[in-house]
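Complex shown without one protein chain; remaining protein chains in place.
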Amino acid sequence: MLETIVVPLAKIVVLLNAVLVAVTFLVLMERKVIAWAQSRLGPMRVGPYGILQAIADPIKLILKEDITPRKADKYVFTLAPIMSLVPALVVFAVVPFGPDPFYYLSDINVGLLFIISVTSIGVYGIILGGWASNSKYPLLASLRASAQLISYEIAVTMTLVSVILTTGTLSLVGIVEAQREGGLWFAFVQPVALMLVFIGGLAETNRAPFDLPEAETELTGGFHTEYSGMRFSLFFLAEYANMIVISAIVVIMFFGGWLQPFPNVPALAFLGFVPPWIWFIGKIFLFLYVFIWIRATLPRYRYDQLMALGWKVLIPVAIGNLVVTGILKVAL
Amino acid sequence: MLEITPLHYSLLSAALFMIGVIGVLVRRNVIIIFMSIELILNAVNINLIALSDQLQDLAGQVFVVFVIAVAAAEAAVGLGIIIAFYRNKETVNIDEIQIMRW
Partner (left out) sequence: MAEAIVFWTLAVLILGLGIAVISARSAVHSVLFLVVNFLLVAVLYVTLNAEFVAVIQVLVYAGGIVVLYLFVVMLVNLKKAPERYADPRRVPWTGTLLAGAVLAEVIAIGVYSTVSSDGAAATGGGLGADTPFSDCGSLVSCNTEQLGWVLYTSYLIPFELASMLLLVAMIGAIVLAKRHL
């Protein structure tokens, strides 16, 4: 009873709250980092150095009026934000934060496929949100978004297949263990795959420079134009939770998950005093910083350029990478 | 009632199959007819998986993988036809799709 129900439930509660709190502070981090990139101070009023802004923002969003447009499809309009947030949170069921079963909810042997398939459900929230608003710009944005997500999903999935070829397992714990046994992070074994997954991840989370679904200047905010209050903040939460998910995937697949750098080098063994889960979370935040950094640096793609990049560059490179990996796997 | 046998799964599969057949026969929106066909394919898959578990034989699961591949091909081509048709006739009502030329 305790082992099968109470402990997992407690873990789920802790995990969900941790993710949601991380998201609120991630928003603050994004505002601060972008501000510093533009030689501004960012939020400074609420709390010391604006730290409490992370709490003020959600309160503001929750207290705002929740408007449903008159001609909107009421049920779908309400359902869409939920459908976009839930998959992002479900993914954390298989994310391992450390080597022991204490650090993860479950280690299923199709873990990676589970993550790919669950994130592919997230696209419904965006499509339905745009459709249910019964409004021009959101509909356009959601059509754009679905085409973009499906295209980049192909490239990312094909790239992950080449990593699976290297490890021979789909279990996330197994993938990290393979990196420990190999003594080398897969970032050094599969650098092309790392680039592809990271670019694809940017596109799948609708982050700059691929943030066309919510391009403020062209589509007045994109698929969530008609959303306000709590429902808008659910979309917001989903986007940032997805950023954490993509960072976690990149860290697990290519940067050794909870492992310290170069786990087999004795000279670096002193790094072992840092607990594994801190390594994992630290690496995730490093990648979140890269996400924000890219947003502050790069301009947005044009839509045809975006599709051309997805279909004519990323997918062929992903297939080539897969073929090369296969040949090397057989040859070595 | 309380013991679940493969028969239960077969009956569930048969019922879902019938729902799909009714959808194909009764609805007039081509897209919904296509969705009913997906329901039918799923009903078949449930049967295959249940029997694969019962017989401890992986052939059923392999078949399901093939069925899913065929369903993907069917959806792609079928929806392509629907889009091409809609471009010409501005309708997806199957009762208006009854002449071979226009």
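Assorted remarks:
Order as written gives the chain letters A and B; numbering starts at 1 within each chain.
The working rule: a residue touches a chain if its C-beta (ideal position, glycine included) is under 8 Å from a C-beta of that chain, and two chains touch if they have at least 3 such contacts.
All figures in this text were calculated on a predicted structure; none of them were measured in a lab.
Within the full complex, the residue among A:121, A:192, A:230 or A:290 touching the omitted chain is A:121. For chain B, the residues in touch with the chain missing from this view are 1-5, 7-12, 14-23, 25-29, 31-32, 34-36, 38-39, 42, 45-46, 49-50, 52-59, 61-62, 64-66, 68-77, 79-84, 86-87, 91-93, 95-96, 98.
Although one chain is not drawn, its touching partners on chain A can still be listed: residues 73, 75-76, 79, 108-110, 113-114, 116-118, 120-121, 123-124, 127-128, 131, 139, 142-143, 146-147, 150, 153, 170.
Following the convention adopted for this analysis, only the chains that are shown with their structure count from here on.
Centroid to centroid, with C-alpha atoms defining each point, chain A and chain B lie 33 Å apart.
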